[in-house]
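A single protein chain has been omitted; all remaining protein chains appear in their positions.
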Amino acid sequence: MIHVIKNFERVPAEMVEAFRGIGTATVHEAQGRKGYINYGIRPIAPRTRICGPAFTVEGAPRDNLMLHKAIERAQPGDIIVASLAGFYEAGYWGGLMNTSAMARKLGGLAIDGCVRDSEELIESGFPIFCRGFCIQGTSKTGLGTVNHPIVFGGAIVRPGDLILGDNDGMVVVARESCAEVLAKAKARDEAEAKKAVQLAAGISGVEFNKLGKNFEFLGLVEE
Amino acid sequence: MIHVIKNFERVPAEMVEAFRGIGTATVHEAQGRKGYINYGIRPIAPRTRICGPAFTVEGAPRDNLMLHKAIERAQPGDIIVASLAGFYEAGYWGGLMNTSAMARKLGGLAIDGCVRDSEELIESGFPIFCRGFCIQGTSKTGLGTVNHPIVFGGAIVRPGDLILGDNDGMVVVARESCAEVLAKAKARDEAEAKKAVQLAAGISGVEFNKLGKNFEFLGLVEE
Amino acid sequence: MIHVIKNFERVPAEMVEAFRGIGTATVHEAQGRKGYINYGIRPIAPRTRICGPAFTVEGAPRDNLMLHKAIERAQPGDIIVASLAGFYEAGYWGGLMNTSAMARKLGGLAIDGCVRDSEELIESGFPIFCRGFCIQGTSKTGLGTVNHPIVFGGAIVRPGDLILGDNDGMVVVARESCAEVLAKAKARDEAEAKKAVQLAAGISGVEFNKLGKNFEFLGLVEE
Amino acid sequence: MIHVIKNFERVPAEMVEAFRGIGTATVHEAQGRKGYINYGIRPIAPRTRICGPAFTVEGAPRDNLMLHKAIERAQPGDIIVASLAGFYEAGYWGGLMNTSAMARKLGGLAIDGCVRDSEELIESGFPIFCRGFCIQGTSKTGLGTVNHPIVFGGAIVRPGDLILGDNDGMVVVARESCAEVLAKAKARDEAEAKKAVQLAAGISGVEFNKLGKNFEFLGLVEE
Amino acid sequence: MIHVIKNFERVPAEMVEAFRGIGTATVHEAQGRKGYINYGIRPIAPRTRICGPAFTVEGAPRDNLMLHKAIERAQPGDIIVASLAGFYEAGYWGGLMNTSAMARKLGGLAIDGCVRDSEELIESGFPIFCRGFCIQGTSKTGLGTVNHPIVFGGAIVRPGDLILGDNDGMVVVARESCAEVLAKAKARDEAEAKKAVQLAAGISGVEFNKLGKNFEFLGLVEE
Partner (left out) sequence: MIHVIKNFERVPAEMVEAFRGIGTATVHEAQGRKGYINYGIRPIAPRTRICGPAFTVEGAPRDNLMLHKAIERAQPGDIIVASLAGFYEAGYWGGLMNTSAMARKLGGLAIDGCVRDSEELIESGFPIFCRGFCIQGTSKTGLGTVNHPIVFGGAIVRPGDLILGDNDGMVVVARESCAEVLAKAKARDEAEAKKAVQLAAGISGVEFNKLGKNFEFLGLVEE
């Protein structure tokens, strides 16, 4: 079995840039309500945004050995996306690893577990999404995988897929769907802007969204 | 079965105003430690306060159809109080619904689930209490009820009851008890102010609260 | 059975001062990854730090009688460290108790449960670590213990041990190990500062930490 | 405040008998999918069934004082339905209380918490629904209420309502709806028997339940 | 978007038969500790075993519409493997659906949620793995997918993969790996039988598994 895969195709850099300003909820809707990542994985500070190709890591619980390997192998702009067997309660990432990741110009960290040295991490501005802060120390003796497809926050993430995060949460877009999803997301943003004008003017959302037929189909009875 | 009830009595507007500045913990104590709503339902931003008559919604999990109906039927000042079958993990409410609710001058949203478009919601100033933020999209095909009595955050809430929230959490007051609870809450606030002076002067809380008799009854043994 | 123990040895005041500026993660590592306290017990406000000898309380669920006893018996500088049977959902501590604790110059509160009057507590500056905010009222009829060894957030805490908390979480240091742990913690801080320089210069953490032998032992296969 | 209410109307004994053999899922459907009680409250042994008028108790966490009061005040056939502030982890009910309840010919116990002396309870044949077994001892100093409306396993239960439990779970039926629900439940059972014959013959449930129109309304696309 | 996919390759029937008697833990180890499905998904009765090609369903929470579609489209021997958005608390499957599935000779049901009519299901002998029993009724208005890859109990399951379950839990084997995994599983069973003889004779597992080198590498210190 090969643990560490080095060669995989990434979502192109221009595509990453094109997604950078778009909201996660919009992207999630634009791709047909797919790619939702569990809402418990949150930005470490307000206004933190993350966007880039996924560099996936599957590690052992309370062990960060594979994260060190990931920092060593990832390319500038890559987002390390790490699952740790569903064990959140450890400080998998701290100040030193953050310094190293920034020196290597990585794009960010999305981890289904905790981090530590919170004040230093926040001040550094390196984009991090995680479950919270935890001081519990990690071992460095747990084997895992790098750049295999993983389940991250309940979603399937493959290396090279686009990972996007903002204050609402996170979403993953399959690399090969990015162009289509981008177009739909932009169209959705425009449509919503128009909708907002009408709703602000007082039109009912039921009327606007033509929900009457839904209520009729379901047999709603009003007093 | 009638799903949507339109006619019910609301706690009067003057009463709502009278409660606006009073703390939730004080109100909870003043009504005999009743009306406590689960502490996981939190304000979306610091200093957010909510106060008004409950407009209750029981919706289907991951579906916001009944919330659209609620926005359509609620009156200015009403607080939409919504339970979604205990399924938190969806963005039941977003920017457009918020725009619509504000256009219709609703009083706020208290939801036992998540919302999305968090930055827009926070900036809008519309008072929202919820479980957190989540991008997961909702369907619009789930039947439910409007203005039936519901269980919300573990408490029984009936349409027209007073809903109150601040940074400590939320409490519900039965419409017909509001006057009595208000009087007791005010009395309690005054009593606490006096107590604070004495405690700040160093008097023991055990002495002040006459807890000696409790320790005696329970048979406490001190070294 | 003696419920309330008054005489126990405290970590000395100079030692407390020496630990005040050191991070919890550093201390946890310095003492061999022991003393970790569950990460769900968090500071009530950013930049809150807590440091002092533990004054331990084991109380009944939804009851704060023993906390009143603790305020009465604790000495200036003591940190009340309280477990409430794993029942978080109550406002065990509020504005009046806080006033009393400050009047008596206690060092802080670490509680495996919730508190209320959050705005007042935060403004007071009294250092508090807790599970969150909750208005649910407490009774005063539950017997418990004061200054027995307790399990607090999964760690064993004995009266007089050093309790330390910052934005990363909390750690406990056995009273008799403080000198040794302090020396190691300082050495670790210095070593980390040097490490950071090298990592910032781009040296791989795998190389720096000599993780190659770990990968070899585990049989890692890279593409 | 009156803690213990003695006078309330019970679902009549004949009605209780009429419901005894009907399944909980059938009853839940027959009353419009209302009255569902959390599925974590389970029978202590296979084939345990419970049926009778609710005698409601709201107790303090880890305290069974109000349960003793309930045994004293309940009538033969009554089901003690008890909420303990959501704190499951105590042995609220044991062999002695069970002996007493049987001596007084009570109808059973439904408790949102644990019990102990499990082997004795199971052998006794007294019908018990609970969260599990737990040895943790209880105090007898916690005030609560008897025969107030309560939230039990997420459902609103009022004294005198019908409580029904079998291996599928529990359901509550409002006292005044029992006759109507009973009729519908019986009709449903008959209809299901006929349905089963057709389904066993191989007719598709989609066809039988006419779900084609649902798929069409929702826009299902099949390959 | 195509919701229902009909054409996919299944693990061959002979392969299914070959796996039928092998334990899940053995298979999990034989394929390199992959394919583990969350341990909370349990057989409905002792000695229940499940084995067959996965027929995957992603449904809406508290809605079983897509399960009806699955029964209609699945082939004899197929195991319906269903995720319901992580919402366990509903009776997604009951006696009638079970009758229909048996009439159509399906191979079993593996569902990340609850079922109802438990006694009837158990007596039927139809193999079911689930989260438990729950009476809560479901709607039939929730769109989903059939035979898309899904995340089931934390594992990625694709239509046609082999699903295996016994009293220890469940495992999924990728269709294309079945032959290799089968061979390794059998070899493992043989090796374990030999190992057992030696361990029963009293040889230390540390010695037998040559764990001394691990302890040495890790620096274990014994008294």
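All chains are identified by letter, namely A, B, C, D and E, in their written order; residue positions are counted from 1 within each chain.
Heads up, the rule we're going with is that contacts are C-beta pairs under 8 Å (C-beta built on N, C-alpha and C of every residue); 3 or more make two chains touch, one makes a residue touch a chain.
Please read these numbers as outputs of a predicted model, since none were measured by experiment.
Asker: Which one touches the absent chain: D:Arg116, D:Arg175 or D:Lys195?
Answerer: Checking each option in D:Arg116, D:Arg175 or D:Lys195, the one touching the absent chain turns out to be D:Arg116.
Asker: For a quick check of understanding: of D:Arg33, D:Arg49 or D:Arg104, which residue touches the chain that isn't displayed?
Answerer: D:Arg104
Asker: Among C:Ser118, C:Thr141 or C:Ser204, exactly one should touch the missing chain; which is it?
Answerer: C:Thr141
Asker: Looking beyond the chains shown, say which of D:Pro12, D:Gly40, D:Gly77 or D:Gly132 touches the absent one.
Answerer: Touches the omitted chain: D:Gly132.
Asker: Considering the entire assembly, which residues of subunit A contact the chain that has been omitted?
Answerer: 60-63, 85-87, 89, 139, 141-143
Asker: Name every residue on subunit E in touch with the hidden partner chain.
Answerer: Touching the chain left out of view, subunit E contributes residues 23-25, 28-29, 33, 36, 38-39, 167-171, 192, 195-196, 199-207, 209, 211, 214-215, 217-223.
Asker: Going by the touch rule given at the top, which residues of subunit C touch the chain that is not shown?
Answerer: Missing-chain contacts on subunit C: residues 1, 32, 86, 141, 149, 151, 154-156, 218.
In this text, only the chains that are shown with their structure count from here on.
Asker: Among the listed pairs A-E, A-C or C-D, choose the one whose interface is a repeat of A-B, with over half of the contact pairs the same by residue number.
Answerer: Same contacts by residue number as A-B, out of A-E, A-C or C-D: A-C.
Asker: Between copies subunit B and subunit D, are the contact residues mostly the same numbers or mostly different, with half as the line?
Answerer: At the contact between subunit B and subunit D, which are copies of one sequence, the residues are largely the same (over half shared).
Asker: At what distance in angstrom does the C-alpha mean of subunit C lie from that of subunit B?
Answerer: Computed value for the inter-centroid distance: 32 Å.
Asker: So the centre of each chain is just the mean of its C-alpha atoms; given that, what is the distance between subunit B and subunit E in Å?
Answerer: Chain centres of subunit B and subunit E, defined by C-alpha means, are spaced 43 Å apart.
Asker: Tell me, which residues of subunit B touch at least two other chains?
Answerer: Answer for subunit B, listing residues that touch two or more other chains: 1, 86, 89, 141, 143, 218.
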